[in-house]
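What you see is the complex with one protein chain gone and the rest in place.
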């Protein structure tokens, strides 16, 4: 029998010497360019980090490629970031160019440090999830192809954090991202009452619906859904597999903007709905990529130094956000969920 | 038969000549002292206003006294303000002193204009309301006696608007006042089941309770109240007279702070709970008057020019408000009502 | 010893005393005298001695009078019945002394001689009369040109700030509007038939001197669409008088829309960024004026905390010109009342009905296009009821 409950390997065994020696002793860092930073420890020791983009959905051969770079330049160590980038670290200045060259040879972008658009936090999509209203890896590929230069160059005066989720479960930090793309269902679940009774527990299926849209089928076995009350959340489907929501026509993408999690300057903020529906248009989702790019460009033109997306919008007001971007404000934007009244404006302070 | 639906007299018949002539044509005003301002119209015409405090609960003789002043100095016109003060207006500079002297002779304070504490918006209390947890006129008298100089002199660098309500129905703008005193019940209704069946409609009584604390009496006629769930709102009593909440021991006062309604600088804000309970101590409510005075003094010491109470607190943070005032923060301050989560802090930005 | 030692204490002190006033009325009015006794008893026992309601009214009206009975009729028989008569004030609370004196005479005769100028909704509150006097009191008031205000589940007495009568910032004629709307909806005001009360208040500018945003279901607040106007000659004078333009004006502007040039002593505004908060205008009354394309913002839903917590009114129409005969706004009111009548539950204020059904539904019913000015921010949840 295999040992259970051993937990992950102790991270201390995974640290390169340069880090072990200066652990907890770092003093400051400098960002040398979009892909490279240098940390200086109290004793004066220095550490160079090269950050490299990754598609996250990778083959084991990709991992082996990374290992080769690490073995060649980094004493056999590397790490991944919280945004699925790869970081190669070395105390040797002279190794930096070698790492960069090796990464480039593999076709990997070097960047994402400082005021860049870093890698996109994303999810499974059509590659692995039953809940998905869209694909995640493909969307990310399409978006990052389009925004590539924002990863490798300094074009911004603040970070823009993007997230993609393939359904409104939002596996990731979509709800608090500068820009977020979310797959949405817009049709109620397709109830398969030939299967419901056998694969689902009816009472808990009924209870699972936050809007009370599900009730017993009055004309036979299983359940029925009241279309009017369904907000396409998919919670019923999680509980009852015989009620899938996927719909080739209905499924699409919503874009949320202005969230953040850092406390720098402004407290963490939720992302808010900017565009409620764009068509699901694989493999390149041009409507999504162009909308994101457009928002970014408007943001760049009008924002101040250091200002995150949400800080900018807070300063200029949502009315100006919609005017400047030309995005239409519709009744979809008006909250009607449980805490909706909190979002209604009780102020004479607004702009035309 | 008397004529019905004639509505109020046309206000145009109630305007003095100096106002009729310059109606809609005012250009600017100057505050000459805490009781007097001068408005200048486009043509250059001027109007002096003398503001005089009133207890609001008055006799017809008081009104006649006011009429005498108006007849003597103001061509027989006067008005009341939205805070129950009296305003005497005259185009004649030389009349101002006469008005002031006449008011003082009646024992009426002159002031309340500009950065003052003006009259208190208040309610009926023990003088007329069945719902009252305290008296209103008496509280106001006690408070204004204590804060008198703030009405007649410039001691502040912004307005402080005070409201008093005798129960949580808050007849007034208590929920948006710089300082507000509210009568609170803290014991559940005393159900008189000998009367409930005859004077109350049981189903609507049960439905009236926002927390579902009321149910049919399992041991007989009428209803019972679940103490644990009662939040003493009094809504049942409004619907069912046989469930009064008044209680000599339990009733007391809560103090709310930091609300405003003007849009100047900051948008309108709700008042927030500062002190959840002070004893009901007529005729002078010393605990209330001293708490208000104390908050005002701390506010004066620490606020900036023009800053309203709520703006100040927003700038320094609630934690500092409680530290500076020495008021204890308790679990009563933590919201647990319907929109409570909106008030919980999701930020690392706070002060110690 | 006095029979009202606790109240007597409230005759002392510098602020004018309501106890003195009750005593003045009590001199020749037994009801006022007994009121004093009842209130003293409450001061002693720390409980109210008024009983719950009771329907009292005048012929043809459903409201305007608050029935009130004491629970100590034996001790204070003259104040056993102590009903309130709400009298609709003239817009802006302006009076000629003739009318005031007339009211005083009527009330001395028909009631306790005790009154509130004014109740917090805005009515003249005539405090304390007996059932049999209510109708005669009304008759005499009517003859004197006055009418009752609202009570119960109806339109309540509308009120507005002093506006153009004396204020340079009035963006519409609050007094005329209040008068017109009151006259136009007399039926709605006098005959309760809605789910609950409905209040209208009008302030001429964003200073909101009648607290309309907090205290009325239907709130009008004046504003303008073009730029405020700066007179830099006057600015220089303020600077000379010691005003710190940067700290006290520019830095406090919520729109970040002002710039000040120290050298030339000129203040400039970026009109697109100004949120018309009034601060700079309030503080530099001679130098800065409101714009000239004037009208009002309509907001909806302000109310006190019973039952779902208090609401401040929400922006419903960012800008509407307000000129007599106010057709647009009256049509809107009629539409709102119809909708509320149909969808509102008993004792549910309009804000609560909207909160329950969603602003979106309400806007649809009103035929109003949603605009970003209505919200602090768009929704953060993804639970859109797509209509696809």
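Worth a mention:
Letters are used for the chains, namely A, B and C, taken in the order the chains are written, and counting of residues starts over at 1 for each.
The rule is simple: contacts are C-beta pairs under 8 Å (C-beta built on N, C-alpha and C of every residue); 3 or more make two chains touch, one makes a residue touch a chain.
Because the structure is a prediction, the values reported are computed rather than measured.
Of the options B:56, B:79, B:141 or B:175, the residue whose C-beta touches the omitted chain is B:175.
Only one of B:17, B:30, B:297 or B:336 touches the chain withheld from this view, namely B:336.
From the set A:36, A:50 or A:121, the residue in touch with the chain omitted from the display is A:121, counting the whole complex. Where chain C meets the missing chain, the touching residues are 305, 309-310, 380-383. Although one chain is hidden here, its contacts on chain B can still be listed: residues 168, 170, 175, 182, 184, 186-187, 230-233, 250, 254, 256, 258-259, 270-274, 276-277, 315-319, 321-322, 329-337, 340-352. Although one chain is hidden here, its contacts on chain A can still be listed: residues 1-11, 13-15, 19, 23-24, 26-30, 39, 47, 49, 53-64, 66-67, 70-71, 76-82, 84, 86, 89, 106-109, 121-123, 125-132, 135, 137-138, 141-142, 144-145, 148, 151, 168-176, 204, 208, 210, 233, 235, 237, 241, 244, 246-248, 251, 259, 261-268, 270, 280, 282-284, 305-306, 337-339.
What we mean here is this: only the chains that are shown with their structure count from here on.
Centre-to-centre separation of chain A and chain C, using mean CA positions: 48 Å. Centres computed as Cα averages put chain B at a distance of 12 Å from chain C. Shared interface positions of chain B, i.e. residues touching 2 or more other chains, are given as 263, 267-268, 339. Looking at chain C, residues 206, 208, 213, 254, 275-277, 312 sit in touch with two or more other chains.
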